[in-house]
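Left out: one protein chain. Kept in place: all the others.
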Amino acid sequence: MTTGAARAERMPVAQQAQALNWLRRIPLHAAVVAICAVWLLPALGLLISSLRPASLVATTGWWTALSPPLRFTLDNYQQVLTSNNMGQSFVNSLLITIPATVMPLLVAAYAAYAFAWMRFPGRDWLFLAVVGLLVVPLQMTLIPVLRLMTALGLTGTFPAVWLAHSGYGLPFAIYLLRNFFVSLPSEMLESAQIDGAGHWTAFFRLVLPTSVPAVASLAIFQFMWVWNDLLVALVYLGGQPSVAPMTVTIGNLVNSLGQGWQLLTAAAFISMLLPLAFFVALRRYFVQGILAGSVKG
Amino acid sequence: MPRNRRLLTYIRMLMVLATGVALAACGQKAGGGAAPAPSGGRLGGTVSVLASWGGNEQDSFLAMVKPFEDQTGVKVQYEGTRDLNAVLTSRVQGGNPPDLAGLPGPGQMSVFARGGKMVDLGAVLDSSAMRQQYSDTWLQLAQVDGKQVGIFIKAAVKGLIWYNPQQFAKVSGGSPPKSFDDLMSLSNKIAASGTAPWCLGLESAATSGWPGTDWLSDIVLRQSGPDVYDQWYQGKIKWSSPEIKKAWQTWGQIAADPKMVYGGKQSTLSTNFGTAGDPMFASPPKCYLYDQGNFISDFFVKDNPGLKPVDGFNFFLFPDIESKYPGSTQVAGDLFGMFRDTPQSRALIKYLTTPEAQAIWVKRGGALSPNKQLPPSAYPDQIAGQEAQLLTSAKTARFSAGDLMPQAMTDAFYKAVLDYVQNPGSLDTILANLDKVQADAYRR
Partner (left out) sequence: MTDRVTLALIAVFGVPLLLIAYITASEWLLGLLRIRRHDAIRPWLWLGPALALLALFLVYPALNTAYISLLNAGSQHFVGLANYRFVFTDATMLLALRNNAIWLVLFTALVVVFGLATAVLTDRVRYGSLAQALILLPMAVSFVAAGVIWRFMYDFRPAGAAQTGAVNAVLTALLPGFTPQAWLINQPGNTVALILAAVWSWTGFAMVVLYAGLKSIPHEVLEAARVDGAGEWRILARVIVPLLRSTILVVATVMIVTALKAFDIVYVMTNGNYGTEVIANRMYKEMFSVQDFGRASSIAVILLLAIIPVMLFNLGRFRSQGSN
C-alpha cells in the first residue's frame, strides 16, 4: 500500500522508467518490422506483379511498377475470377477442405489422449511408429490406396478425399496433441479421478477445453494443407469441372507450355485469402485455455 | 453423470445421427457412369478425358469437342493437369483410368500398352480411312507391337529458325542461308560485329533442356542421316560414337560459345524458352536468330504486343548440313490413347481423328494437323500455312528423338544438354554417362 506522498515521489521515476521502456523496446519493434519486411518482400513482388500487364511482368522487375508511369491493371484478376469453373471449384474446395479439417481432430485427440494419459504395454513404441509414419511419401500411397478405393467403389466421391486427408494428417495431429496433453499437470487429472470421474469426463471436460490452442493450430494447418492440395484430389476424386477444387482449376490457367503463368500471380492471392482469414479467426483461441498451475516441459 | 442420463444422451445422439444418415441416403444420387443412356437415338452418357492441356489449349480442346457433344449428346469431362505422368500412372495402376488420355509420348505409351492397359484401336477405327488420312509415319509411331494403340490429335514442326525480318535483312543481306555452313559463317560475321547472333533459352521447369535436344535431333538427322538417327533413338548406337559426338560438337560451336549466344551460358540456362526469343525484337536487337518449334509464335505475339507474323517475325527451316541428306524435317505431336472401351469413348476417339475436328483447333491457332485431308484454308495465317506444308511435304520427316526414347533416357538427355552448356569441356564424361543410362534404360 503506498501513501499519497510516496506515490508523488515515485512519479518522476515512473516516467523515467516509461521512457526507458520505450527506448528499450525500439530494437524489439525494429526486429519485428525487419522480419515482417523480409517475409513480405517475396509476396509483395507477387502482389504487384499480379496487377501488371503480362508483357511487362516478363521483361521488367516488379519494383519498376512503383514509379511512374504507373501501369496497373486488374486484367489478371478479372481473367482468373471469370475463368472457366472458378465459382464451382471454390465451392468444391470448401466442400473438400472443411470436412477434411474437422474429421481428423477428434480422432487424433482420442489417440493422443490414450498415448498421453493411459498406460499400456507397447505404448511408447506404438507412438513412435505413428510419428514415424510422418515420413511416408504421399506419392507411394496413391496407387495402393486407389486400388483399395476402387474395389470399395469410393473413387470419385468426396468421402474418399475426406478419409484420405484425415488419414494423411493423423500422424502430425497425434504427435502435436499428444505433446500438448502430456504437458498438462497430472494433478488436474488425478484430482478428477479422486472425485470419481472417469476418462470420459476427464477428456471432454478437462483435457479438451484446455487444449484449445493446440487444436486451433492443428485446424489451421490441416485447413491450409488440404486447401492447397492438388494430387490427392486429382487421383481420388478426379479433375472434372463438377468436382475439381480450386487448385486444379488454377493449375489449368497455365497451358502445357507454361503460357499464362502471369495469371498464377493473381490466382495465388485469390486462393490464399480464405486460409489466411481462417487463421486470423482462430488466432484468438490461442490465448484461451491458459492453465493455472505449473507446466511440465 | 448418472448412468441412465448418460445413456439417454447417447441415445439422443444416435437418433440425430440416424436422421442425418437417412437424409443423406435419400438425397444421395448415384454416381454418374459411362453407361449409355440413349435419348431419342442419341448416344448420351459421359466420357472422361485426361490431358496436360491448360489455359488456351484447354479452351481449344473444348471448342474442338463441342460439335461432338452437340451431335451425340455425350458430355465430355475434361481433366487437365501438368502432372500428367503422376496422375495418369496412379489412376491406371490404381484401377481407375480415364476413358481417354493424352500421352506424354510414344515411349510412355508403349509402357502402358505392354502392360495391357490400353485398348487396341484397330477394332475401333476404320483402318482404310486412317491410311488415307494419315501418312505411315504418323500411324506407325502410335503402334506398339503392331497394334494401333494411339492417334495423333495435333502436330508440331521443330527446327524452325526464327528471325526479325527487318533486323535480319540489315545483317544478312536478304535471303536466309541455304546451308549450315552458310549459317555458321553468317553467325560468325554477326558475332564479329559485336552482337550475339543467337538467342537460346533452355529453362522449362521440370523438362529444362528440351530445346537443346531438339537442336541435336536436327543436327544428327542432317549430319548423319535418317538411318543413324533411327539407330540413335532406338538405342542401337552409342552416345559416344563418332556421329553423335560430332553432333554435340557442332551444336557446341553455337551453344557453348559465349560470343555466339546472347547472355552467355548463364542466360541460356536460366531463361525460359518462351521468353528467350524476345531480345530479337528489342531495339537495338540483342540477337538475330532463334531456333524453336512452330508454337513459339504465340509467345512472340503475347510478349511483344503489336508484333505481326511475316512482317514482325518469320522463319526459315534449319538448313541442310550434308548435301546427301537434304530436306529433313523434325516433327512432334500430341498422342492420344484409350484406356476404357465404352461406346462414348469409341465415338469420341473416332471424332478426334477426323479432319473436321482437327480443323477447329488449327483455325484457332497454335496447332498443326497431321491429317492429310485438312483443307489448307483452315490455317489462320501465312506462317501457319508454310509450317503445315513442311509437315506434309517433307522429304525426310522424323519425330523428335527425345520423345521417342524411353523416359529415363530422355531425362538423362535433357540433363546432359544442361551439363554440356554449363561445362562444354566435359563432353566425354557426359557421353559416357549417357551410355551408362542407355544400357539400363532400353532393357524393358
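Letters A and B name the chains as they come in the text, with residue numbers starting at 1 for each one.
Methods note: a residue touches a chain if its C-beta (ideal position, glycine included) is under 8 Å from a C-beta of that chain, and two chains touch if they have at least 3 such contacts.
Predicted model, so just to flag it, every value in this text is computed and none were measured.
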Option from A:18, A:59 or A:191 whose C-beta touches the chain left out: A:59
Hidden-chain contact residue, picked from the options A:156, A:238 or A:275: A:275
Positions on subunit A contacted by the hidden chain, ascending: 28-29, 31-32, 35-36, 39-43, 45-46, 49, 58-64, 95, 98-99, 102-108, 110-111, 113-120, 123-124, 126-137, 139-141, 144-145, 148, 158-159, 162-164, 166-168, 170-172, 174-176, 179-180, 182-183, 186, 189, 198-200, 203-204, 213-214, 216-217, 220-221, 224, 227-228, 230, 247, 250-251, 261, 264-265, 267-268, 271-272, 275-276, 279-280, 283, 286-287, 289-297
Interface with the undisplayed chain - residues on subunit B: 3, 6-7, 9-10, 13-14, 16-17, 20-21, 23-24, 27-29, 83, 85-86, 89-90, 108, 111, 115, 205-209, 262-264, 266-267, 269-271, 406-408, 411, 415, 418, 422, 433, 441, 444
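Simple rule for what comes next: only the chains that are shown with their structure count from here on.
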Complex contacts: residues of subunit A adjacent to subunit B: 54-55, 58-59, 84, 139, 142-147, 149-151, 155-157, 201, 230-231, 234-235, 238-242, 244, 248, 251-260, 263
Residues of subunit B that touch subunit A when the two form their complex: 1, 31, 48, 50, 52-59, 77-83, 86-87, 89-91, 93-96, 204-205, 272, 274-275, 278, 295, 298-299, 302-305
